[in-house]
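Take this structure first; my questions come after.
Missing here is one protein chain; the remaining ones are kept as they sit in the complex.
Order of writing sets the labels: A, B and C. Residues in every chain begin at 1.
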Amino acid sequence: MIAFFGRSVVQKSITLFFVSVVSFLVIHLAPGQPSQIDPLNPKFTREVVERMRQQFHLDKPLHIQYLLFYRDLFTGKTVSWKDSRPVLGKIYERFLNSLPLFILGTLLTWTFSFPMGIRAAIQRNGPFDKSTTFLSYVLISVPGFFFAYVLIILVVTHLNVPVIDMQTFGVTSDSVMVLFMDRVWHLVLPSILGATGGIAVLSRYVRGQMLEIIGMDYVRTARAKGLSYDGVYYRHALRNALLPFVTMFGLMLPGLIGGSVIIESIFGWPGMGRMAYEAILARDYPVILTLNFITGVLVLAGTFISDLLYMVVDPRIRL
Amino acid sequence: MNIRRVLIFAPTLISLVLLSSFFWVPSYDAQTRGNPGRLRQFITAAGGDANLLNPVLAADSSSGQINGLIFEGLLDYDENLNFRGRVAESWRIYEQAYFHLNDKAATARWGRVDGTTLVAKLSESLRQEGAAWDHVKDIALLPPESSTQTVTIGAPSAQKQVTLRIQAPARIRLTLDRVDQLLFDHLAVLLGPEYFSSFDPAPYVTPDAPLSSDSHLELARQVLPATVHNPVIEFHLRPNVRFHDGHALTAADVLFTYNTIMNPRNISPRIPDFEPVQSVAAIDPLTVRIVYKRLYSPALGTWAMGILPAHLLDDAHLQTEATAKGLKPGEFTLRKSDFNRHPVGSGPFVFEEWQSDRYLRLRRFEDYWEGAPNYHQYAMRIIPDPLTQEMEFYAGTVDDYNVLPHQVARLSRDERFHPFSGTALGYSYIGYNLRRPPFDDPRVRRALGMAIDTNQIIKYVLYGQGERITGPFPKQTDYYNHDVKPLPYDPQGALKLLAEAGWQPGPDGVLQKNGRRLAFTLITNNGNPERKAILAVAQDAWKQIGVEVNTDLLEWSVFVEKRVNQLDFDALILGWSMGFDPDLYQIWHSSQSGPFQLNFVGFKNAEADDLILKIRQEYDHRQQVAYCHRLHEIIAEAQPYTFLYVKRWTALLDKRIVRQINLPDGRVEIKPITPTKTGNYTYYFNQWIKLSHSPEATP
Amino acid sequence: MKTITTAHTPQTVLDLDLMPPSRSPWSETWRLLRKNRMAFSGLVIFAIFFIIAVAGMLLTSGRKPVLDPAQVRLQEKLRPPMSVPIPETVVSGTAPILGRYLLGTDDLGRDVFARMLQGAWVSLTVGFVAVGISVLIGIVLGGLAGYFGQRAIRVGHILSWSLVVAAPILALAAKPLAALLAAAGALAGWAFYAWRRRRRGEPTPVLLRWLSWTAIGVDDLVMRAVDIMLCFPSFFLILTVVALLPPSLYTIMIVIGLTSWMGTTRLVRAEFLSLREQDFVAAARALGLSDLHIIFRHIMPNALAPVLVSATLGIASAMLTEAGLSFLGFGVPPPHATWGNILSDGKDFIFDAPWLTFAPGIVILIVLLAFNLFGEGLRDILNPKLRERN
Partner (left out) sequence: MASSTDIVLKVEDLRVQFHGDGPVSRAVDGVDFEIRNGETVCIVGESGCGKTVTALAVMGLLPQPPARIAGGRILFGGESLLEMPSSGLRALRGKRMAMVFQEPMTSLNPVFTIGDQISEAILVHEAVTTADARRRTIQLLEDVGITDPGKRIDDYPHQLSGGQRQRAMIAMALACGPELMIADEPTTALDVTVQAQILQLLKRLQQHSRMAIQYITHDLGVVATIADRVYVMYAGMIFEQGTTGHIFNNPRHPYTMALLDSLPTREKRGQRLYSIPGSVPHPAYKPSGCPFHPRCPHRRPSCVDAFPEMCDYGEGHLARCPILYGMERDSA
């Protein structure tokens, strides 16, 4: 067990190091300057531009810049070039905004795909299976922003209620319920849009997994025992079909810091995706690199947790 | 436990909760009509968030918009583009001019004279000459001075410091009550044409290291010029201006703001504006005197920049903040201060709340010196998507947004809205690289311009929201020369001009000259739909007259760094955004045509160079206008750019939003909102208010 | 009394055709595909789309294309579908060839039908090239990891290869001496291995032994590279690179390809790992066939089926990625029209000219749906476990 931990940590640290180097190189070797340094602005003399480059350490050799950046990152001193705010603080603020969307999106994805996928598998090639298959692929195939606009226009013009932002602008009420439900409403469309792709993919995956398990001998054994329909499919088959999904819990971890730029831009959601996108546009390297680093850590931690979870749920795997 | 039931129950429950939330949301009607407070609230929508609420550090438009409401400068432009005092009640511009006694040259009228005699003779003859010298109020002889100065010389790679001992000769100071850039030219009539130019400063300057005689002379000329203009601006501040925290705004705050800009650690983007300043001094709490190193006519306009509160941002405060944050004071600058997110200014609105990427909220400043604005609250909502912006506007939850031309065309059919438009600042053009053939021939450039139907572009790309432009000055200012006629759309004429220049149709339909085909690449940056459209239109138009054009859309930074800055392009589509100031030095002066400089088309014209310098040194408006008109003609003649259009900005407002003027006698006057000449419909924003009914509707 | 036995009776077996007709795997796949209605209609739509795309390329390219997607007619902007051009305003020679605008015109008066035709071809190219790149990388790396997984990369290998790479770079950086040294080092490395090969049995001198230390296994190396790539959120990685690099059709195809090979690699590696242990591979090895022969003749054909499926689905997702990039303004730049950029350019006009949004939106939906259904059907069909129960 300790050996497994140790090996994982060492291996993942090495991976993380390479991730940090690669992302640093991608960003710094690409042409372009931080948006603060705008060479076509008549107000900026070369002197000012030079001083800005110095301030951002851009005048130093790459490896020094790398060391300086990660020194700052680990001491928590990294600041955004755009507004000089601490990067970690900015990320935390966005994280809190993105969190409800992430939670609800995940909840929708998981609660919808399982019943759908299981039922489709049990009634393979039946009308339910065929229609959900078709619907899933419609959802996967439609360009997200096209779907989003169609939905927004329908809701806004027919229901006459606001959908953008995290809550209705300027809403004030003494009732906590009103404020809460207002927030919930503003979550509905973006989380549905965020979840559709996930539901489609996951329900297909659940169906495939279930189909495989339903064909197994032990399911027949369970039926031979005289177990009910539920006992056979929802106890014996599902338990086995669930195993690979347990690992997906770990892989969801990086989703905490992700977020769809497109959905967030359309819905004016002040989330992580938009911040990352704006950072890329403004070439706000500290923000991009920090986000990337955290994502890397979360991905690696996620795979680690997946491995552990798998060991917990599958009795066949032991260290 | 029945897993199947749980699996079906969970999504049902979630769906029910989500859908039931619909019944709790205030509808658009409830937000607009059902909410009386909404009338005292102005909500604008912006695509991007502000960065820094600090007028000295911010450079983006969203920050600028908010900073303009929270902070206030010493002055601004009024509706006729004249300067209007804000924090400053009045100001005075005068000049002190100096020249060194040249003991090696004889004066034209009086021969070789000493300083005292020269002063006396000068005063006497100026008095005799009369009106032409009225503006000279005082002439004085200053004794010789000695000083030391350290300068850095050499190429950036091999810099070295040299300390100079300067033993300057006696100087004569002339005090003028207005700025006269030609003062020394006129004096040269009295003192002889050689008097100033023959002044040799080298003997008065001793470097501490050996220098070649050339560089010695050059250095000496730098530190000891023969003649110096020192324009002076003296501001008198309003006595009753207060910051939002109640602290009075004084000359010390102005001085502090200047020092903050010039502090290199703050990396203020405004440094270049104030680089010509020699000194700023607070004479008394309400008087500031600014002395300039040289003639710099845009100087006055730079003081429209917002004034920071010194009592909140001085070194002691910054140090306290740094310690509170656990940072070393050496690492901490104004850029990192929380002030930039919780600003305190002296403008008509007080900062209230800022939620990143969501909204910024301000409330009115009750003690504003000009009286509090009518709106109680100002909010800027950040809505990145233009389509949802439009929907919010249409629903009435946003009062103002950056409306696109085609949206204006549609929405102005709705009688709830009132469309505005006016000439914007900034123009679009096609620039040619004059260093490369065939663009070195003005006839070719003119012909290319004539082949493009600019009116069509304006009509269809801009939906008519644009005006033709013929030169580099803002069209709504006096500097613009309306006598210059735009190029006609005349493909046949263009062909004729090209034929004159030697270009004949080749076998493949492309024009040829000496075996060289008329083919080039037109580039612009991506992300700008109008430039993209112009790219397509120009390519098509030029194809019609037999010019083969390849097009390329480049990402902004690549476009700038690899192409524009390296002067590596044939022709490009770009735009300049301008101020009201007529200074064209960086964009048109021939000295600015190297790599990384802004005269990237390589325009060179001796007369234009001279005019550009004169314009930036001329403090007299009429004279400046005359220079500008001539410069405009020269540039239009040379056609280094095909000047396309200046856009008309467009805006839509609810008709219920009006100007409500509270007259001194207590009466209230209601006026519709009209754009001012400056291209600014929000000029009277402090008087705006939203009525519950459109004024036309009430009898 | 036992009179009848079988043992010594002469035997004949009637050679009746009593088995189901045997079919080649391809015809079997085809037959199953025909039976799967959704997958088959997906294939049919895909085939139609392919023909349209090829026709689109032929009709919209060249100096004087039949349907000119770049023809700007500002007077004719935002005309609805099926409208007839107004004769007075249309410059001669610029009228649409069919006499009307089948899908209307856009904000510059360009024929949306022509642009959609061109877009079909460009979008298809984006999808195919991007997926082609990712599949190629995936097969090579996955194959290496799966087949040669256990082989070790030694310190010496790394050293000589990095010297080989360094030499031309140094030469380009105008450092001839260093370049010469690097080349000499690489040569020495090569000589060392040649020498080792000739005298296999002999011990390596102690001084040079460190060169043979194992640095990392091939499989490890490849899988770590996959891990590293998976640490980047893919859309953001694409966005970052596309935003930072000069935009062009090629950049986008290459970037999408270079950021999506990890799945294929894992798939191919898994297939190779399991196939490598199979008897027919062992038999091939026993026959003394070369590695390359075994890989290409015996393993690869068996490993390709799942790759084919994931490639089909990958094309669809590459096209969606392109549309997403277009929405953010980083899609394929003009003059190339893609469905993605027609859609994202058109969305601003959704109230004024809905066909600009709905025409590409619905076409993308249908074609990607066809791709996905086809891919899914193929997966079902090629999955032996699911197939036998059919």
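In the analysis below, a residue touches a chain if its C-beta (ideal position, glycine included) is under 8 Å from a C-beta of that chain, and two chains touch if they have at least 3 such contacts.
Source: prediction; values computed, not measured.
K.L.:
Write the list of subunit A residues that the hidden chain touches.
P.N.:
Residues of subunit A in contact with the hidden chain: 216-218, 220-228, 231, 236, 239-240, 243, 313-316.
Note that in this section only the chains that are shown with their structure count from here on.
K.L.:
For subunit A and subunit C, let me know how many angstrom lie between their CA-based centres, rounded off.
P.N.:
Here subunit A and subunit C have centroids separated by 25 Å.
K.L.:
Roughly how many whole angstrom separate the Cα centroids of subunit B and subunit C?
P.N.:
50
K.L.:
Would you give the residues of subunit C that are in contact with at least 2 other chains, written as numbers and ranges?
P.N.:
Residues 243-246, 347, 350.
K.L.:
Scan subunit A for residues touching two or more other chains and write them down.
P.N.:
Residues 31-32, 149, 153, 265, 283 of subunit A touch two or more partner chains.
K.L.:
List the residues on subunit B that touch subunit C in their complex, please.
P.N.:
So the residues of subunit B touching subunit C come out as 386-387, 390, 404, 406, 410, 456-457, 459-461, 526-527, 529, 532-533, 535-537, 539-540, 551, 553-555, 557-558, 562.
K.L.:
Write out the stretch or stretches of subunit C touching subunit A in their complex.
P.N.:
Residues 38, 224, 227-228, 230-233, 235-237, 239-241, 243-246, 316, 320, 323-324, 327-328, 340, 343-344, 347, 350, 357, 361, 364-365, 367-369, 371-373, 376, 385-386, 389.
K.L.:
Along subunit A, where are the residues that touch subunit B in the complex?
P.N.:
31-33, 36, 38-48, 51-52, 55, 77, 79, 82-85, 90, 93-94, 107-108, 111-112, 114-115, 118, 149, 152-153, 156, 159-162, 164-166, 168-171, 177-178, 181-182, 184-188, 230, 233-235, 238, 265-268, 270, 274-275, 278, 283
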